[in-house]
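Got a structure for you, questions after.
Here the complex is missing a single protein chain, while all its other protein chains stay put.
Going by the order they are written in, the chains are A and B; count residues from 1 in each one.
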Amino acid sequence: MNIRNIVAGLAILVLVTFSEKATGQDAPAHAITNVTIHLASGETLSNSDIVWRNGIIVDIGSDLDIPFDVYTIDGGDSLHVFPGLIDGLATWGSPEQPRNLPNLEDPGNPPYDRAGVQPERKPVHYLNEDKSISAAMKAGFTLVGLGLDGQMLPGQVQPFNLSSEQLTEAHLFSTSIGLQGSFDTAPGGWGSGAYPSTQMGVMAYFRQLMYDAAALQEHMNYFEKHPDMPQPEHSEVLEALFPLINADIPLIFEVDSKEEIERLFRLQDEFGFKTILVGARKAAPLAEELKNRNISVIASLDVNDKPKWMTDAEKESKDSENDKDGEDKSEESDELSEEEITFRAKQEAAWNSETQNIRSLIDSGVSVGFSSAGLSVKDLQSKITLLVDEGVLTTTELLKMMTHTNADILGLSNRVGDLKVGMGAHLILTTGPLFEKGTKIHTHVSQGVINDFMEN
Amino acid sequence: MKKITYIFIIIGVFSVSAFAQDKGSVFIENATLVTVTDDIIENGDILITNGVITQIGTDLSAPAGVTVIDGTGKFVMPGIIDAHSHLNTVSTNEARNPVTAEVTMEESIDPNEVSIYRALAGGVTSIHLMHGSANVIGGQGETLKLRYGSTQDGMRFDGAKRTIKFALGENPTRVHGQGNGILPRTRMGVEQIIRSHFDEALDYRVKREAYLSAKQKYESDRRGRTAPPVPVAKNLRYDVLNDIIDGEILVHCHSYRADEILMLMRVFNDYGIKNYTFQHANEAFKVAPEIAKNGAYTSVFADWWAYKFEVYYSTAFNATILNENGVTNSINSDSNELIRHLNHEAAKTVRYGQTSEADALKMITINPAMQLGIADKVGSLEVGKQGDIAIWSGHPLSIYSKVEQTYIDGTKYFDLANDPVDMRIDISSDDNYEESFTTGFIKGREADACMSDVFQLIQE
Partner (left out) sequence: MKSIKITALLGFLLLFSGALEAQITDKPEYGKIAIIGATVHTVSNGSIEQGIVTIHNGNIEYVGTDRSKVGSDYKVIEATGKHVYPGFMDSGTSLGLVEINAVPVTVDNREVGNINPNMLAFTAWNPHSAAIPVTRVSGVTHVLTAPQGGLVSGQAAIMDLWGYSPDSMAVDATAGMVLNWPSVRSGGWNRRTPEQMEKQYKETIGALNKLLDNARFYDQMMSEFESNPNGKVKPEKNQHLEAMREMVNGQTPIIISVSSEKDILNAIEWSNHEDHSDLNIVFAGVEEGWRVAEEIAEAGIPCLVSTLYTPTRAYDHVHRPYENPGALMKAGVKVAIMTGEVENVRNLPFNAGYAAAYGMGTEEAVKAVTINPAQIFGVDHLLGSLEAGKQANLFISTGDPFEPLSQIEQVFIAGFQIPMDSRHTQLFEEFLDRDATQN
């Protein structure tokens, strides 16, 4: 049977599925049959089927009894189904940072937004077209924690179903799951910058915000009980911090270096908020502490490429193996100065520990998910190849990071992140094992919405 | 062959991170001990046990198991203390507001900066890591021990007094007045910034305390007859200013001209603030009697002058005049170059003002320790003090003398006999060997460390 034809037919039904949702009646279901199903754990179910209805997985296993109202894609025994990948944090569609900000009259007391503090912002109000979205979909991502570009507190993180390259409010997966944060200083150039302009300033400013928000919340609580007292002033910014103060949602904080993570710990110790690290490219030395604090990481895979002299040396040693009578090519390296020899030794060690960063975190028991954090899909594939080739991570581990673990970290694992009954239908149909060269995404399903990528 | 070399170097180099915060023991025998607070002891022995000096004298013997170092011909002196440094800041100036008391260098420590090692090689064991001079009231300082290879927290000097940077004169008036068109543009404005912020802080304290007690009353009133107070948020900036007024934080004030030094003393007398240090203070010598009378300290350059107008009428005899007038003075670096040879900077007070060698050495040891509130812990060779010392190949004020070893808490952090190239700790795999001719090596007065991060604000 020609799969292409079936899928082409289904394309129309995508719309139907959409409009049916509102009726509350059972819509026709969808199924992919006769495929190898890969669970987030790495476990595989061969010759199996998966059925979903209204965006929710209703059945999974082999030799299923497929109901009459199911539009079926036959995998023809050779295709694979994986859970849809989740990007923990991306800022696709975020409006560009304004350039040429006007100079402030009193840069020491900027309005909140000019200090880089905008926790009231929600991505759903800032959805612009972004080619990264379709690229991510084609790479197998079906869900994203969407944030905004900004500085210290850029806004809230909202999960979106990646079922269309133009996201709208209809693609929202849930309410805000966290506040984005970083140590970035106030926006603006040399003339237009504002306080805080340094990391220590950001730390101090953050503290003051927390104090101000706590006072406002207290005032509001008092006022609720004592309407005769002076009424509190409304502050969208401070009120957006209440869930953070109350530890209802985490601070999803972009940070890489050990020292900066330690500074974040200080703030956490003072204010007791929950936090998730984004990026964390040099977090390994703090793995134990992260584990103790129960802090999860949505890691960046953006490891540096191998230093050139290392790849050259590898080539060289291969060449000399092939050509045993060859001349001694190590002559050049023998001429290196003491400084350069040491420099290289340290560089090699640095590269090794950078690439092993995620490994160390996982081995210490830290929950490690994934965030593209600015890395393009194209680069992502090459970084994955590098990490797999270097033996840092297996594809199974990568799959888990990008599915179940990510869902778990974002507090969504009861709804998404694996293939089982009751979960949102977030899955991808591929021509082969995931993350392998040549594997193509055949069909993309996000919360039940089907996109076919074999069409063109 | 190549591989072998690598392994050897890796062992030699990376052991630096094994120091952590160890407290070590060492016995140095038959050396000239420059005690600083007492006489020089010829052919002396000194024992450091678990990080603390436990014995000083002659003809002592080493306890079993303690490393013994032959000090014949060598000088042992307390580790040098630099009361003014920006050695390893992440950033130096939070320059966007004339008052930023709430920021602290405690949160701007880069423990991986190779300049730390270079300072150790100059016999320095502690520095006062300071905020820059862009603001009238800058950020809080942090006193560090140069435990290279440790963490940012591991570098902090336990028990040191809290400090804060103030700055008068050209720098704050250039940055804020000239640069942003806000107060202060003049030395008149500088004074008023200080007074108004202290007044605001005192007012805040009254309101905050009233709120807290009303809140307590409200919360303990189970019958609900008490009305709740309107909350007054904790204010970090004002809290710090109140701590200054309460004497919990020592002020270190960047200042140059005699008149502004007098101004600050007037202001501080009005608010009852004591125990402060004038930093740089190039014209302090003009008001040495007043400084002495107020019990204030000074921390000055050995010979820097004329690089800006407010230091044009100054002199390399500043330290000597202050010392002779009874002011406790230190010689500081404010420079990652000068910090490499602060012994030599102190020696200049002997050349120019014929200050005694003993007093010159105090200016880089016990005097800065007093200014930082750590004189009970370091700054001299005394039993009970911490084992922060340097072993010199000769008299520490001689230009020919080299630091052979530097110890902090009895643990060795620098050893001339095992002093490899490339002492960087924090390395990124995309560092480029060629491009490492980088961040501008420092030469002379080209780099105004106190104004780093803000040069862009003062372009005219």
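In the analysis below, a residue touches a chain if its C-beta (ideal position, glycine included) is under 8 Å from a C-beta of that chain, and two chains touch if they have at least 3 such contacts.
Values in this document were obtained by computation on a predicted structure and should not be read as measured data.
Chemist: Just list which of the chains on display the missing one touches.
Modeler: A, B
Chemist: Which listed residue (B:H254, B:H344 or B:K412) would be found touching the missing chain in the intact complex?
Modeler: B:H344
Chemist: For chain B, which residues reach the chain that was dropped from this view?
Modeler: 114-115, 117-118, 121, 170, 285-286, 288-289, 303-309, 312-317, 320-321, 324-325, 336-337, 340-341, 344, 347-348, 350-354, 356-357, 397-402, 419-424, 432, 434-445
Chemist: Suppose we count only contacts with the excluded chain; which residues of chain A make the list?
Modeler: On the side of chain A, residues 337, 339, 342-343, 346 touch the unshown chain.
Heads up, the rule we're going with is that only the chains that are shown with their structure count from here on.
Chemist: Which of the residues in chain B end up touching chain A in this complex?
Modeler: Residue list for chain B touching chain A: 1-2, 5-6, 9-10, 13-14, 90-91, 93-100, 102-105, 107-112, 139, 151-153, 180, 182, 227-237, 420-422, 424, 427-431, 433, 436, 453, 456-457, 459.
Chemist: Where on chain A is chain B touching in the complex?
Modeler: 105-109, 186, 190, 193-201, 203-204, 207-208, 211-212, 214-216, 218-219, 222, 225-226, 228-230, 258-259, 262-263, 266, 304, 306-307, 330, 333-334, 338-351, 354
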